[in-house]
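Only one protein chain is missing from this complex, and each of the others stays in its spot.
Labels run A, B and C following the written order; every chain starts at residue 1.
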Amino acid sequence: MPAPLLQLTGIVKEFPGVRALDGVDLVVRAGEVHCLLGQNGAGKSTLIKVLAGAYQPDEGEIVMDGEHAHFADPQAALAAGIATIYQELDLVDGLSVADNIFLGHERSRFGFSRVSDSNRAARELLVSLGHPEIRPSRETGSLSAAGKQIVSMARALSRQAQVIVMDEPSAVLDPDEVGGLFRVIEDLRASGKAIVYISHRLEEIRRIGDRLTVLKDGRTVAADLPARETPTSELIALMTGREVSAEYPRRTTPLPDAEPLLVVDGLGRTDEFEDVSFSVRPGEIVGLAGLVGAGRSEIVETVYGARRADRGTVTVDGRTLRRGSVDAAVAAGLGLCPEERKSQGLVLDEAVYRNISLASLPRFSRFGATRDSAERSAAHEASRTVDVRPDDPDRVVRTLSGGNQQKVVLARWLLRSCRVLLLDEPTRGVDVGARSEIYTLIRTLADEGLAVVVVSSDIDEVLGLSDRVLVVADGRVVHSGPSAEIDAHNVLDRILASNESSHESEGDAA
Amino acid sequence: ACTNSSDGDDDTANVSNTGSGDNAEAGDTVTIGFSAPAADHGWMGAISSAAVEQAEAFEDVELVNAEGTNDVNLQISQVETFINDKVDAIVLLPFDGAAMTDVATRAMEAGIPVINVDREFDSPFAARTTILGDNYGMGVSAGRYVCEQADGNTDAVVAEIAGIDSLPLTQDRSQGFADALEDCGLKVSNRVAAEFTVESGERAAANLLQAAPKIDYLWNHDDDQGVGVLAAIENAGRDEFVMIGGAGSANVMRSIEADDTVLKATVIYPSTQGADGIKLARLIAQGKSMSDLAEVEVPRKIQLAAPIVTKDNVDQYMDSAFES
Amino acid sequence: MSTPSVTGDTQTTEAAPAKRAGSMGVARNLGLVVALVILCGVGLITAGDRFASTNNIITVLSLASAIGVVAIGMTFVITGGGIDLSVGAIVALASVWASTTGTQAMAESVGWIVIVTTAIGVGIACGVINGLLIAYGKIVPFIATLAMLASARGLAEIIADRKTQIIRDQGFRDALGARPFGVPVIVYIFAIVVIVGWFLLNRTTFGRRTFAVGGNPEAARLAGIKVQRHTVYLYALLGATCGLAAVMLMSRTQTGSSTHGLMWELDAIAAVVIGGTLLSGGRGTVIGTLLGVLIFTTLTNVFTLNNLSTSVQAVAKGVIIVVAVLLQQRLANRSST
Partner (left out) sequence: MSTPSVTGDTQTTEAAPAKRAGSMGVARNLGLVVALVILCGVGLITAGDRFASTNNIITVLSLASAIGVVAIGMTFVITGGGIDLSVGAIVALASVWASTTGTQAMAESVGWIVIVTTAIGVGIACGVINGLLIAYGKIVPFIATLAMLASARGLAEIIADRKTQIIRDQGFRDALGARPFGVPVIVYIFAIVVIVGWFLLNRTTFGRRTFAVGGNPEAARLAGIKVQRHTVYLYALLGATCGLAAVMLMSRTQTGSSTHGLMWELDAIAAVVIGGTLLSGGRGTVIGTLLGVLIFTTLTNVFTLNNLSTSVQAVAKGVIIVVAVLLQQRLANRSST
């Protein structure tokens, strides 16, 4: 076994009121993919930020290549050969893709940018990641979440680092893209680099990981486990300290034969999607499956009125909604749990409970004055149902871990009693334990008579959760039917088939 | 308000405690509150500095000098502070006379004599004594001078560069100018407003000179902005007209004396008002009279003249000019 | 006397919800309170009784009142993610409009309330125009309100014909010039505005929405909040406070003038920002604004009592602002760790 390339011992990091890391040990060797596991809020992201020099540890030491290391700022860590892909997409929207990739180590001569040179180098990196369609000169802000994730990866690779840390890089990617990511990781491993890989998807860890370390409540609870052999039940027990069912909760009662609650007819937006029609009955869960960039988010946002439809209608309970009006949708009982929690979902500097109650304010007010205690306790309850950690409704959302922020967005729509719930990637970044609870919850809501639409890039999740599935490819519904009659393989086949039939539509779909 | 200018001993052009009679002798020490608008231009700076220097020249005067401000709300509170402090007299150059009337009246009612400088209150009960320049008269003097020079030529192009246009005093000056011009059949054909600063004067004049390709007479309200106006004229290489200044700064007087620019005259708007205000306040507070008058009380109102200064009489006024 | 009670009461109540949301506790205003206390200490030492007299305190409070009311309105707009450069101009326009001979004649027959409603009405109208340009015209607040600044002051000049308009209506003078318990009416108005403002921001759905709209407008929109309409409300609210400030200023000066409120935009924004409201929106505190206003007015008062030269005052003011903010930060940091 090769000598440790990187060794962290007894790392402690405190934030005001929280001990995020409480003595973490981590040993990473060259040429391995080292997986880091833990529940939401276990301290994974904090640990890698310490490693990256973004945070200063309160205690503990870092040894790199046999020497003590102290990373006073991110530059020091980068210089020492540690490159990081952060969980939150830390790109500058206003800059081009190439500028983002080389930010901080620009290709320049005497301070002048060498634009064509850096564009060429960026293109090479993007091609090696399997994404030649992302133009280096494109403005980063116009890319989808997945596209940005690719740019983040290219940026980490551009550093020529010894250790590459990836914090949930697959959260916004679809299976196809994850395959591409794994090929890149294989190459890196083969060339003797070390990779620290964080994910909540156990099957990925099985596929790519060599060894793993499990964190719980800021401590290392198990280290040096073989990634492939350790039984799932043991991992889950280590992470959560309890049993978790890996099953999707199936419908228990037959679907009532009611009129459809939500009817979408011929919906279209120029250059985004065309001719989308479907209906959802009360109690039914409809899933939208498809690859990243297929336009699913656009569809649900348009249904919600957040984007203005160019064609078609949305009808709720027989009444047609005004186009492009969120107000009308909300008044008709629609709720949207948006895709990007930070930019679309959360008021980061507000308390958890205030974020949860944001869509239900009238319920907690009398003559415009808020009834704070009623609001807090109701919001607190909602946050408990999705297991937000730590269990403190007054905490500022910004200080929650990524997965817990996602749960807060979800809790908002649980609190607001709506009739139609649109969930866009509801479990992105959520840990195994909480995920199964969220599944149960969605099923319970449906059983109570809600119409639910779920978008997810995890095809198994869409199929497992929904009663009926629509497969979306390139802005079109290419298949629609009961989810029991189709499996993940078939879904991908249909997408590929549609792509081949519309061969000419090449565009940049990232 | 003075200066490192020509020779050493005219150092007290605006300040004199070498007055006549008993008034120069120290009496009971009196505290005088002084408040004026922001010294954001030279004339106002000269007023304030002269007042301070005048007070320093008296050993029996203690001056409380409030922050210069263009916010009447703040100026009111400064006067209120003076009232609370029970000063012996208040010298007040209001940013806006009407707006300060009420608080000045309150000071008078509290038994504190108020000396109103330059911008007149709205009520006779608000001040014990008023000393003011003659804004309307300034305009008239400048207009008369133009009429004289034009000598019956009713086609002459007359331009005007005003000061801060939203101030009532600017309106008075422009009105006086217009009225005097009308007498001889002239009118202002181009008018711009600057902000009493060198830079704004340059800016306004540069544009004005383009607006009027040929000018015969140009009256500029204020000699501080006049420095900028002259710079703009020089930059534009224009010299076909006669320029008249306003206020009467030392720079301008010297330039009139030297007679090497288009500036041929200026209308005095005395910057000695502040210093005179302090003097009057002291006399009133100490119960003295103006010794040059037979009258035993300080008069209610003193309005200063706004004479025109040309090369012929410039030496007469040079000493009282303010250095800005 | 009313300051200590106003400050004290609301201070503690505000502290409560703030503390719950993490690091935003009392500490947030502690530094400002300390700065104010130090300032008062300096005033006491250098000017003694003259500083501590009831009259002087009333003077400071009266001075703080009109600009303070505007600053409270500004707190809402800035918390909601906007900014308004036109407040001074709106005050001027409102004061001019409410003191024209026409309005005064009407006031004579109907009552002084006409003057008050005219001023507030003009303020609201200007605020609504600002809000519409920003929310629906999608003009950045800085530019939209800069345009309003130019236009409103120009219009005020045209209406007033650049003359100062004297208010002769005795009813108005009596009503707003009254001094119940020796304290001017405008100080009571300020106190009421602070209390109502605090309640509105911290205890109502309106306030809650303001934070959300300022903190993340997209999230607010997707949560079903009518962001554009709310933005218009915010600017209208600020316009109303400008109208009210115009009334207060008219009561203090007995005039309406196009030069009223000169540079108030900077003063009001400075008070709000030094109070701890974030210019980027999403975080705002009425009590901080109150403290900010009091610090600035006390500073001027202490300067006046000490007879500093204007230029030295300016230099000192800059230095004191920096020191106060640094102090505020250190104290806030220390007590949050």
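Here, a residue touches a chain if its C-beta (ideal position, glycine included) is under 8 Å from a C-beta of that chain, and two chains touch if they have at least 3 such contacts.
It should be emphasised that the depicted structure is a prediction, and the values quoted were computed from it without experimental measurement.
Considering the whole complex, the hidden chain is in touch with A, B, C.
From the set B:Thr29, B:Asn153 or B:Asn207, the residue in touch with the chain omitted from the display is B:Asn207, counting the whole complex.
For the chain missing from the display, the contacting residue among B:Asp71, B:Asp134 or B:Glu323 is B:Glu323, taking the whole complex into account.
Across C:Ile58, C:Ile90 or C:Ala144, the residue that sits in touch with the chain not pictured is C:Ala144.
Counting the whole complex, the residues of subunit A in touch with the unshown chain are 52, 54, 73-75, 78, 84, 86, 90-96, 99, 103-106, 108, 111-113, 115, 137-139, 141-142, 155. For subunit C, the residues in touch with the chain missing from this view are 85, 133, 137-140, 142-144, 146-155, 157-158, 162, 266, 269-270, 273-274, 279-280, 310-319, 321-322, 325-326, 329. Think of the hidden chain as still there; on subunit B it touches residues 39-42, 45-46, 48-49, 165-166, 189-193, 195-200, 202-204, 206-211, 213, 224, 227-228, 231-232, 234-236, 251, 323-324.
Here, only the chains that are shown with their structure count from here on.
Considering the contact criterion stated above, no chain is in touch with subunit B and with subunit C alike. Overall, the chain located most centrally, as judged by its C-alpha mean against the mean of all protein C-alpha atoms, is C. Greatest centre-to-centre distance from subunit C is found for A, with centres as Cα means. A separation of 34 Å divides the Cα centre of subunit B from that of subunit C. In whole angstrom, the spacing between the mean C-alpha positions of subunit A and subunit B is 71. Rounded to whole angstrom, the centroid-to-centroid distance between subunit A and subunit C, based on C-alpha atoms, equals 44 Å. Not a single residue in subunit B touches at least two other chains. Subunit A has no residue in contact with two or more other chains.
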